[in-house]
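Heads up, this is only part of the complex; the chains shown haven't been moved.
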Amino acid sequence: MAGYDNITFLSDYGLEDHFVGVCHGVIARIAPNARVIDLSHAIRPQDVRHGATLLAQSVPFLPRAVHLAVVDPTVGGERGMVAVEAGGQVLVGPDNGLLVWAAERLGGVERVHALEKRAYRLEPVSRTFHGRDVFAPAAAHLATGVAPAELGPAVDPAGLVRLTPLASRVEGGQLHGAVLLVDHFGNLSLNLSREELDRVGVGIGDPVEVHIGGQTYRLPFEETFSSVPAGRLVLHEDSFRSLAVAVNQGRAAERLNARSGDPVVVARVTE
Amino acid sequence: MAGYDNITFLSDYGLEDHFVGVCHGVIARIAPNARVIDLSHAIRPQDVRHGATLLAQSVPFLPRAVHLAVVDPTVGGERGMVAVEAGGQVLVGPDNGLLVWAAERLGGVERVHALEKRAYRLEPVSRTFHGRDVFAPAAAHLATGVAPAELGPAVDPAGLVRLTPLASRVEGGQLHGAVLLVDHFGNLSLNLSREELDRVGVGIGDPVEVHIGGQTYRLPFEETFSSVPAGRLVLHEDSFRSLAVAVNQGRAAERLNARSGDPVVVARVTE
């Protein structure tokens, strides 16, 4: 097998402990020639939805790789551990919905295998650090050319755990959705698209009303945040193609007192 | 000399400044083919014990490497700077106890050399950034195949500074110890082992009392934290083989208002 030159790595391990470094060490022992690209280790602890969202947004920009992802609130419990083949690449992690959205971005789930073979684990496997003992070793062995089918028995792709996307709908000139992500700059990505805004007749330069947290804000829909003066609210399409609420050179999250998951309504203003 | 393909790097430099990046740069200039694996740069500032604990826990999982570690509260003062050979690997850092526990995990201190030779430093050496000017260059030269004895005169291993481990004892059905580490998930690793718990007759499924911070908590000893319902306290053996207090899908550190170094008593419950 040809294997993979790259392993990408996303987790909720944080960078204050040695968890991420130890996984890098385990990988380097098994696959000394693989490069590891850290996507983020600041997924909110045990927030599978957060991890699945960032992973799915990232994969279109990543090289051909084994994508290792670990956000695993029920580690040591009954959930499965899987290698998911999609678009000629492999995703490795727990079977809790973390991997599926990314697999769909890569072209859809093709085959799934359980990570059961002891030869590809670090024995004895601990009860609480499967990133080190199961997932990182599996990713590293895949990088060296081990076939996914070698890692354990095939699993029916239809049985994979899938997360329900945050609900959104267009109704009476309004978009009903939620805050998908709050980023480092305090921008609010919504689970709403520019196409949906088109459908309610809002174009560039038009004012909209955003309802969030019991408050209503009026702001323009613009090409980007720097289309408005510094300090002003703006709705724009962000770099991952979500509608986003931002403050030019400021922080929308604090201004609107908003956080991930909050319901949002974006309404056309008819005067 | 064969040298080393890998340099691991642990420090209290944090990631908000350029200290870690500059050390990577210094290494890349001297040893362009070495890979640097960051273990953690979030050691609590100047907390040598914290660094020594994470380094010792990590080394069994790392590839053969030069292990560069810098937690150095008395940088510029009288403490030594050393390369410690252990188990066919080398640890580089200040002589303040940071390296010794890791060396013991690797098989024990074999030889020690002082980092004195100017040719292997970045001259002029600053008074406050020996990571950049002494330790990173030494690690990089070792990676390229320079022998430890080339770096400076031999030092008597018996003279290395050693940290006193946190005290623990078993007494009258009770384990007396302390919180060794609080991790990113709020789990409390104790300086107590499952073997010690066996000795006081506690087995899987048995209730224990944990005394900490003037409070007493009753919780079960289980295989892992997911053995209890979400939100419940549990005592288990963690992935580095310490007894640990956790909350399934929660944070024990906040629940128990506990921090690293706090004394803990774990007691068998006799009803």
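Each chain carries a letter (A and B) given by its place in the written order, and its residues are counted from 1.
Please note the rule applied: a residue touches a chain if its C-beta (ideal position, glycine included) is under 8 Å from a C-beta of that chain, and two chains touch if they have at least 3 such contacts.
Worth saying up front: this structure is predicted, and the values here are computed from it rather than measured.
This structure file shows 2 copies of a single chain, while the whole complex it describes contains 3 copies.
In this text, only the chains that are shown with their structure count from here on.
Put simply, the C-alpha centre of subunit A and that of subunit B have 31 angstrom between them. Within the complex formed with subunit A, the subunit B residues making contact are 5-6, 8, 10, 15, 35, 37-42, 54, 57-58, 61-63, 181, 183-185, 223-227, 236-239, 249.
Within the complex formed with subunit B, the subunit A residues making contact are 13-22, 24-26, 28-29, 32, 45-46, 73-77, 122, 126-129, 132-133.
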